[in-house]
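Have a look at this one.
Here the complex is missing a single protein chain, while all its other protein chains stay put.
This part shows subunit A:
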Amino acid sequence: MTTTAPARPMTTAGPVRRGPASRMAALGRAELTLLLRSRAALFTAVVLPGVMAVSMRGLVKSLDLGGTGLSIATVLLPGTLAMALFFSIYTNLVGVYVTRRESLVLKRLRTGEVRDWEILAGGALPAVVLAVVQCVLLAVGLTVVLDAPAPDAPHLVVVGLLLGMALLVVGAALTAAFTRTAESAQLTFLPFMMASMAGSGLFLPREVLPDAVAGISAWLPFSPVMDLLRGGWTGDLGGMDQGRALLMALAWTAVAALGVRKWFRWSPRH
């Protein structure tokens, strides 16, 4: 072994302290490297959203949208972006958090300077960046293919995407809390994703659901995100509804964050 450099003098103030941004960037970079090395994760996060967009197009074409004020474009575009968020962020991160926990990476990280929320947020960075890139590509691509109009209220699309990403990152951590192994992480993302697809209007707009079902499904966690995204394209979402969607999405994210705080485990169960 070689000689160590002298220990740092104890009288000085010490070296420059690393801040949260540096720490999260380092974790995000490592997580990106890992994502690029995992074919299964790459397929889910990169390929699936595009495939879903193509297959959803057939389904949406067969829908009777008469009287809903919606078009193929205003159903398909928000739905595709939402699917991209689910696959790039939610599905992906449930697996990431569980795998890192089970291989004792989270436990080791917690002995250092990095704080708990930085570990979760830093680990989510590549997924979030990937989701943003996917959303831009899919939105532009579909607009061209469908010859769709530009969003009427683009700021609502942006707000919807931001809220959706926050909700799904926190939701992934919460789901990971109830997932015991990396294998079961391939299933545990399904309930929330299925419920959102069916109830929040990813595939089928809630407008075509029976009234009683639509009334309940409006309260699902991902429904306000869909309202904002669709409202962004149609421009039909009124001020009150915008506020309601915003508050509801934030409330669900806060509830999920409290759940993470209470239930998230940083090391495997013995």
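Heads up, the rule we're going with is that a contact is a pair of C-beta atoms (placed from the backbone, for glycine too) under 8 Å apart; a residue touches a chain by one contact, two chains touch by 3 or more; residues count from 1.
What we mean here is this: contacts and distances are computed from a predicted model.
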item	value
Identity of the absent chain, which is to be given by its UniProt protein name, from "ABC transporter ATP-binding protein", "Fe-S cluster assembly protein SufD", "VacJ family lipoprotein" or "ABC transmembrane type-1 domain-containing protein"	"ABC transporter ATP-binding protein"
Options A:29, A:61 or A:155, residue touching the unrepresented chain	A:29
Candidate in contact with the missing chain, chosen from A:54, A:104, A:194 or A:251	A:104
Residues in subunit A touching the chain absent from view	1-8, 10, 14-18, 22-23, 25-27, 29-30, 33-34, 37-38, 100, 103-114
